[in-house]
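Here's the structure we're looking at; comments come further down.
The complex appears here without one of its protein chains, the remainder shown in place.
And then chain A:
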Amino acid sequence: MAATASMMQSFGPNLSAQNDLVPDWTRTEVSTGTTIMAVEYDGGVVIGADSRTTTGAYIANRVTDKLTPIHDRIFCCRSGSAADTQAIADVVAYQLGFHSIELDEPPLVETAAHLFKASCYRYREELTAGILVAGWDRRRGGQVYCVPIGGMLVRQPVSVGGSGSTYIYGFMDSNYKPSMSKEQCLELTATALTLAMERDGSSGGVVRLASISEDGVERRVILGNQLPKISTH
């Protein structure tokens, strides 16, 4: 084994020779390149997401449910790596469930958000997870907390996330008004998601909506042909 002391270039993660038979996307990590959104209204929150999960250029799941229940009245919207966000959501759901049993009370949305932040910040180097935590509790009503990549935690009345969110900041800023009703919030979310899905290649499929209030959780799906029509080309 005469290893010639040749010029050692910097080597990246691609060490083994490319196997032509196995296409690239079978090796890429699964990502929810996504659009997610959460809006507070008086009495609850409305959350929404698209339904596309991709491995590279291939859509692994076109009807994904990115609105994951963490507790009875607390949901999270997942964006980033599918594996990372699913694992974190499972961990937080367990921790929150345990905490709620200890307290013998429904947990606070703020508690859930802090649990997410704790995991996302501690393992920030290893994780790619952008999460919106939203729900209703008796103390503060409807709340939306944003835990982006890196593990920051901030409460916002309305928040968007994922790769498609960049296309709808302008729409959000101009169309969101404080003190909107639940129906207005649902309409705003559906339209915003449709606009993002139209422009972002990593977002698409159907629009999944949910509204969370004291009375419970109402889930809705808007199929592709039922999406609001946008007047362009």
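Assume a contact is a pair of C-beta atoms (placed from the backbone, for glycine too) under 8 Å apart; a residue touches a chain by one contact, two chains touch by 3 or more; residues count from 1.
In this section, contacts and distances are computed from a predicted model.
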item	value
Complex member absent from the view - protein name from UniProt, among "Origin recognition complex subunit 3", "Proteasome subunit beta", "Protein transport protein Sec24D" or "TRUB2 synthase"	"Proteasome subunit beta"
Chain not shown: contacting residue from A:A83, A:A118, A:I149 or A:M172	A:A83
Which residue of A:T55, A:S163, A:T189 or A:S203 touches the chain not shown here	A:T55
Where the unshown chain meets chain A, residue by residue	1-4, 6, 8-9, 11, 15-17, 19-23, 26-27, 29-30, 53, 55, 58, 60-61, 63-64, 81-84, 86-87, 126
